[in-house]
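With one protein chain removed, the remaining protein chains of the complex are shown where they sit.
On to chain A.
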Amino acid sequence: MSEPQVPLLSVRGVSKRFGGVRALVDVDVDVREHEVLAVVGDNGAGKSTLAGVLAGAHRPDAGEVLLEGRSVVLDSPAAARALGIAAVFQELALVDDLDVVENLFLGHETLRGPLLDEVAMEREAWRLLDQLAASVPSVRDPVRTLSGGQRQVVAVARALLGSPRVVVLDEPTASLGVRQTAQVLNLIVRLRERGHAVVLVSHQAGDLQAVADRIVVLRLGRVHDVFDGDASYEDLLAAMTGAVRPGARRETRPDIRGVRR
């Protein structure tokens, strides 16, 4: 297995507090190109905070974020986007009353003179959704009429506008049924095939084994463990909950910050 010299996106020694709660403590994580990095953990383990730090929604109290080895400041989702890091948050941030095209381009609409270029936007919307092999009945339906999976697809498609290098997905399958979950997981595989680095945050460890190349386990705000994508469910569960499983196979020792040697 070849090791890329510099990870695409890394956090080094990142800590984040919310009042008295230590959401992240001295966390190191690397995200590489062509890789699906899963971040798992129990509720309150700090997963969403980590996603927020990567996506520019939270500023870390300590530590730094590196993009291709260079320190960057992500002080807003827009700043992260400008650097090629797009995020889909748990709340999808879709406006129910707007249709699919309107949602996809919200905040950065294509213009033709002073007016909106609906034709260009609608065509681009179909192109994106086709790439994702998404089954959305019509791009002119308000998103409130779509199913949970379709809404997720729209949110992911919006993140992909402008071809970001890193896509951060926060709990994309949390509210979905079995079939829709499979759809979203397929989507993630397709993202990796297209060369995006994907950070997938979830607490549904089982789902992730299907798509993850590496799995970072957070516990109480710390990186507890890093597994290969083929780690067993029992190992993950043990690492997430802190239960001890004798003879557990570990890729790394937990105390060396998850950096693979």
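We take it that a residue touches a chain if its C-beta (ideal position, glycine included) is under 8 Å from a C-beta of that chain, and two chains touch if they have at least 3 such contacts; residues count from 1.
Note that in this section contacts and distances are computed from a predicted model.
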Absent chain [UniProt protein name; select from "Nucleoside ABC transporter membrane protein", "Xylose transport system permease protein XylH", "Allophanate hydrolase subunit 1" or "Chemotaxis protein CheW"]: "Xylose transport system permease protein XylH"
Among A:S138, A:Q204 or A:T241, residue touching the chain not depicted: A:S138
Which residue of A:P7, A:G41 or A:P77 touches the chain not shown here: A:P77
Full-complex contact with the absent chain, from A:V119, A:V189 or A:A243: A:V119
Chain A residues touching the omitted chain (full complex): 77-78, 81, 89, 91-98, 102-103, 106-109, 111, 114-116, 119-120, 122-123, 126, 137-140, 142, 144, 158
